[in-house]
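Got a structure for you, questions after.
One protein chain omitted, others in place.
Chains here go by letter, A and B, matching the order in which they are written, and residues are numbered from 1 within each.
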Amino acid sequence: MTRLRTSRSLAPLAWLALLALLALAPAAAAQEQELDPRVFEIANELRCPTCVSESVGQSNAAIAREMRTLIQEQLETGANRAEVLVFFQERYGDWILLDPPKRGVNLALWLLPVAAALGGLTMLGVLLRRWRAAGAAHVEADPADVARVRAVLGATDVGGPAEEDDEPWRT
Amino acid sequence: MFDLSLGVLGSAGVALALAFSVYAAIAGAVGAQRRDARLQTSARLTSIGVFLAVTTAVVAMMAALLTDDFSVKYVAEHSRIDSPLWVKVVTLWAALEGSVLLWAWLLTGYTAILSVTTPNTALRPWAISVMHTVQVFFLGVVAFAANPFIVLAAPPLDGPGANPLLQNHWMMAVHPVLMYLGFVGLTVPFAFAMAALITKRPGTEWMRLTRRWTLAGWGFLTAAIISGGWWSYEVLGWGGFWAWDPVENVSIMPWLTATAFIHSVQVQERRRMLKAWNLLLIVLTFSLTLLGTFLIRSGVISSVHAFGDGPVGPYFLTFFLIVAFASLTLVALRWDQVRDRSELDAVVSREGAFLGVNVLFLSLAFAVLLGTIFPLLVEAVTGARVTVGAPFFDQVSLPLWMIVFALMGVGPLLPWRRAETQTLKRNLTWMLGAAALAAGIALALGMRKVYPTITIGLAGWNLASFALLLAGAIVPRARITGRSFASVFKSYAYENKRRFGSMIVHLGAVIVALGITGASGYRVDQQLRLEYGVPTAFQGYELVATEPFAERTGGRLSVGVLVDVFQNGRQVTTLSPRINTFGNQQMNVPTASVRYTIGHDLYLSLAGSVTPDAPSVIIRAVQSPMVTWIWIGGAVMALGTIYTLSPARERVRRRVTSESTAGVEA
Partner (left out) sequence: MRRVFVSGLVVTMLGALFVFGLLRGQPDRDIPSNLIGRTSPAFALPLYEHYAAAFGPVLDLEAHRGRPMIINFWASWCGPCYEEAPHLERIWQRYQDDVLVIGIQTQDRDARAAGRAFIDRFGLSFPNAIDNDSRVSITYGLFGVPETFFVKADGTVMHKHAGPVTEAMMTERIEAMLR
């Protein structure tokens, strides 16, 4: 910390230069105040309108700061999360909601991944069944024999060749 | 007159490399076609020449950066005299042109190594030809579309310096390199897969030859994603590590398909099934690296860190389309050879679990891809504008992740081919017990959120699985041989690198999952006014702003405030959140100051401006439980990968109980 303290001797002139620099950015001009944790929870569901792909909770843009302040005020006057979200949605449209509403064209967005996962698993199930039918066509060893061989091997086999060691050891 | 400047040297190196690479791509293919050993050798040796030529170009660029040679366009646009040394070095990949150059260079390095080390097989000449073809594309982009070596007729006296967000954290020295090492590493199995298709040898040869490359590529990609998260955490000022931004999404998509790939190749190795599936997976993985680069470098999709939109978008798109079409067509043409005539003994078996997890990883990748390009898709079809943000990705991916983690505990316990229901039932009972216990403790401690509780349960489930795996391996052996557990464990871990390494990686994944759960489920994010000298309470801490400060270090100006942090009346640390500005760039970078602990992080970032005479300062304070676990888990995953890859000493042929079982395995 000494490094920081000594460098503070940079004092008035440098301060002015720095402040001038910082003042150039519009973001630095926004008035800041205390904000509840709930404000950020809601802000994280809103897209910052002037930013590129950032949420109101993340962004340092002036409008994002003003929006956080506004959310704080709305919460203080008793609004709940849904009401705040509706307030912004009415003004900016669905565009501002990072959680796309499940209606209209967005249904495709919500349903396709579910369909893909379910379809994939179903297809896998069908394939597995078919493969097992093919596998079952083979002559099966007597399970008792298999168990005996395994009892010997399982306990003594430290593994196969170095790269093919994947048979789990069992008791 | 010809003036040999660094720019000219670099351009010449790239041009030479490009010409060589074109030659090697053709010579490799023709040599393979005609079975001409001399041509094949010539192509292989050319790989080394290409690597040396690109190395010359990279060295020239590095020299230009370090000597502030602003006659080189890239240096003039992205470097600055008073930047510290490490920033100048890192500037090599801090902007578009340089990062493509780095990518091309790593690719030529890999190709050179492959050319020397790959055993002489029918695949080798074709694989090297494919590597060179990919290389021709990248070198072409460097030479024509995004040439960093253009010599400026009137060089400026100084440049603007690198992007402030990039030079604000040392992680930028690491993260992009890891990412490109990952991408390039995954090019190798792709090249061999193509070679396997061309030569009609779609067996396991291509994947055995590239197993290490695939794993290394996957490990680099994993490390890259985690380190990228750490970078976001420290630099972006809002205390998050993952925002489902397109840049992040396009890095996780190939990771997901590569993860599916490294699991399903094992099924092919063991069971000779899934030939076509594995080929498609590696095609998909490689294509996704190109598609991702296109998406974030072309400005087609809005992304917060689309650093340096450039002219390369159409090139990457074209190459992506060519690669996707050519490789899919090749698979289609070889369908008769690659289609499976698979047989399965039992659904509940290792291969069954691996197949299930494959479907899940693919579904995850699909969901991420769909969410990323959905706004574009809707705009193209209906003209409407929609937003797809983090809440969507969380809701869609979390259930899938939960199933992945559940399967992760079961899969390794299942034997290949079949499950002995008896053992399985016993194991599952233990694991369910552990899961219930863990979730119960979480509930008792007051956790009520659904996914975090499930995650904790799944952590218990997986830990039990690890314990059962190890116990099953060690206890009987120790009992039979009379050796101590520790010594049996040592030889087990040593002799089963692949299996033990995968356990370490899985353990790392569990740690990461716990970290993500804590940090995103229970994070408290608040904005506070700190009056100087007055303690303000935050989540069990007392924060006291002591004084503002300003400092100048290596081309960087910082204005910040010192905050003493007390816990239970005792000072635990002093944090110094600040706002950095770099050189003459007008961008302010609020830079957080973090107290890292294993339980939670205290993260302070300046929300308002700091003025010397103001009585107070506004701070954004974030308490994120267990964030550190993500970085630790990432390190564990990387270590596990390294362990798996570490050269196995010639297997000790003498078995533990060689006397009793001599001959059984002979």
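To be clear about the criterion, a contact is a pair of C-beta atoms (placed from the backbone, for glycine too) under 8 Å apart; a residue touches a chain by one contact, two chains touch by 3 or more.
This one's a predicted model, so the numbers in the text were calculated from it and none came from an experiment.
Considering the complete complex, the chain that is not shown touches A, B. Residue B:Phe325 is the one among B:Trp86, B:Phe325 or B:Tyr596 that touches the chain missing from this view. Although one chain is not drawn, the whole complex shows that of B:Gly228, B:Pro375, B:Gly409 or B:Gly640 it is B:Pro375 that touches it. For the chain left out of this panel, the touching residue among B:Val300, B:Val348 or B:Ile403 is B:Val300. In the complete assembly, the contact with the undisplayed chain comes from B:Leu333, out of B:Leu333, B:Ala467 or B:Met587. Within subunit A, the residues in touch with the undisplayed chain are 26, 29-31, 49-50, 52, 62-63, 66-67, 69-70, 88, 90-93, 95-96. Although one chain is hidden here, its contacts on subunit B can still be listed: residues 294, 298-302, 313-314, 317, 321, 324-325, 328-329, 331-333, 335, 373, 375-377, 379-380, 385.
Quick note on the criterion: only the chains that are shown with their structure count from here on.
Considering their complex, residues 1, 3-5, 7-8, 10, 14-15, 18-19, 21-25, 27-28, 30-37, 39-41, 44-45, 47, 51-55, 57-58, 60, 65, 68, 94-100, 105-106, 108-110, 112-114, 116-117, 120-121, 124, 127-129, 131-132, 134-138, 152-159, 161-171 of subunit A touch subunit B. Against subunit A, the residues of subunit B that register as touching in their complex are 236-238, 240, 243, 245-246, 266, 269-270, 273, 302-304, 306, 340-347, 350, 352, 355-356, 359-360, 362-363, 366-367, 370-371, 374, 378, 381-382, 384-392, 395-396, 400, 412-416, 420, 423, 469, 472-473, 475-477, 480, 491-492, 495-499, 524-529, 547-552, 557, 559, 562, 574, 576, 579, 581, 586-588, 590, 607-609, 611-612, 618, 648, 651, 655-657, 660-661, 664-665.
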